[in-house]
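What you see is the complex with one protein chain gone and the rest in place.
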């Protein structure tokens, strides 16, 4: 590999580690190549960044952030949690299941893991602690489940992946669903094992009739929330709207539900949700802006080809190539959150995936599960830290359960997704027909 | 030294092969002094962006459509029914031809030099549904056809031909046609439809509405800085690739239509009389509405070249 590129990657790592904001780390890596490479005028890079971020497809991201913000502030998340509680709350270890299920459903509304942490964590962590779960465990479970928001459509990360690689966003939405459900199952299993010895109090069992009545009542209260994913996915797959347009419909739907039906927020709060969503979006999009610049410079310098050549020099066996690609993603996932990771890794690994005969849609699922795992693997584990912040928990007690979730739930799912194409391809084929 | 050439064409396509052939000719004839590195599949950005980069000199060359963002006259390169057959297209798009002259004048002011045109083929429209009475310009179709951003010319044309139009980003077009957000698309050739929409195309109508061409453009400063002999080699290589393609383009289109039929797509073609009728309708009813897209002066030049 070209020594300037190696130097550039090193510089990028150093800037990341000392705490320069990620977008500017990308800018630093760009700058070095412009100063020492042979790429000529630099201003065109601003055009490259602009062209990526001004895409209409990308507008889905702020809109889903906005919809998720209104949902979580507007009482829809609370009602989903209460519903899940009425179904699973009376089982042993049941509140753990409530977290997993409520996050999965919430994930079908929200496009980002962070809003899932905020929405579910604020409600569930204190409640779990009340019933005897350790606070550290509760927080770890919330962060491990929050990643489901990224695997269950809609997903900001999958929009980005589809956009960067030119893959159908609808197919990318569907690809990580089955791996995500598998993950739900594994998390539920380990929840059962890990909470065996906790002094958990379970509310006394109710007669089946009373339970049914409660569930029915909660379902009714949560109905407008539950309708939301049906509307979003129904509109998209029913040919009414594109994914971007469905996000706008979701926002338009969420406003009256939150303000007039649930009455949990007023117009003033809504204004705050709007500008905060704008800021969250801006922070993400400026990352896309600089990542697009870096990706462009790296393409001009042939980095993706060099990475493929490097992998091929180890072996041209598809299995080895896929393992190497996963290792590469894991390292990226250790140091970056999903958005930067996808922006950086997907163009770099695309040639490797082609060489290994992997369908881009399956690659979407591989990258989603792998970089999703990266969100809770230290050292850089934004969702884990964010959950710690929400749960007001030190990291120490969260680490053990997190390691269990990473190695015994996430890693198996990543490997299965990598080596069993059907897991990610069956659903897109079923819904969308042949490729 | 290395010249970076960007193209939209996918690896393995005839268009990429043409770009690679150009690269090979240049390397051979300059005895390796100049190496042309081809970046296929819009790796260096979409065409409007690359167009800008060639202007700035960040990318040396491109083989692609011309962006109208800073000179609307360039819409002449896809103006509906500016040509209805291959012969007039070839004559007009070769150096000395009417359209080539207009384009040369427009883009040289922006620091770009045209070297040649790779003829992709005659345009048409693809649908995910059946289309009734395609030959009748006065029929009404209850179908939404996607027009590319900025393709006002074809929006007006399609509405005249009885369709509804819709705008959708390219990235969402495939699945949009699949789910039914839109029913069809216009703006490319049969070959391009096969490349991007083969599985979801039910009907292809060979309207011959425009001639799709990719222009070999080079940054003028970069070009001027080359020794004169090398400039000549670049120009001749582009011309050679262009001329060779113009000989094959009719056959390439015919082959693409055959491939479509073999894939079970309902292919609609028109005889010369029908094509002339469609063209006459477009020129009479559509051109006055879209004259501004081109500028009156350029439209007059076009009309003169067609003997109108």
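General observations
To keep things simple, chains are lettered A and B as they appear, and every chain counts its residues starting from 1.
As a convention for this text, a residue touches a chain if its C-beta (ideal position, glycine included) is under 8 Å from a C-beta of that chain, and two chains touch if they have at least 3 such contacts.
Following the convention adopted for this analysis, contacts and distances are computed from a predicted model.
Chosen from "ATP synthase gamma chain", "Iron(3+)-hydroxamate import ATP-binding protein FhuC", "Glucose-1-phosphate adenylyltransferase, GlgD subunit" or "TRAP transporter small permease protein", the protein name that UniProt gives for the omitted chain reads "TRAP transporter small permease protein".
Contacts of the undrawn chain with the visible chains, over the full complex, involve A, B.
In the complete complex, the residue from A:22, A:257, A:307 or A:398 that touches the missing chain is A:22. In the complete assembly, the contact with the undisplayed chain comes from A:282, out of A:205, A:282 or A:310. Among B:69, B:229 or B:251, the one in contact with the hidden chain is B:69. The missing chain, though absent from the display, is touched by one residue of A:6, A:212, A:252 or A:319; that residue is A:252. Per the touch definition above, the residue from A:273, A:367 or A:427 contacting the chain not shown is A:273.
Where subunit A meets the missing chain, the touching residues are 15-25, 27-28, 31, 42-47, 50, 53-56, 58-59, 62-63, 65-66, 69, 72-73, 113-115, 117-119, 122, 240-241, 244-245, 247-249, 251-252, 264-266, 269, 271-287, 289-290, 335-337, 339-340, 378-380, 382-383, 385-386, 389-390.
The set of subunit B residues touching the chain not shown comprises 48, 52, 55-56, 68-70, 72, 110, 142, 144, 149-150, 152, 155, 164-167, 169, 181.
The definition used in the following text is that only the chains that are shown with their structure count from here on.
Separation between the centroids of subunit A and subunit B, computed from CA atoms only, is 39 Å. Those residues of subunit A whose C-beta lies close enough to touch subunit B in the complex are 39-41, 43-45, 47-48, 51, 55-57, 162-163, 166, 168-171, 236-244, 296, 299-300, 432-435. On subunit B, the positions that touch subunit A within their shared complex are 4, 39, 43-46, 48-49, 52-53, 56-59, 168-169, 171-172, 174-176, 178-181, 199.
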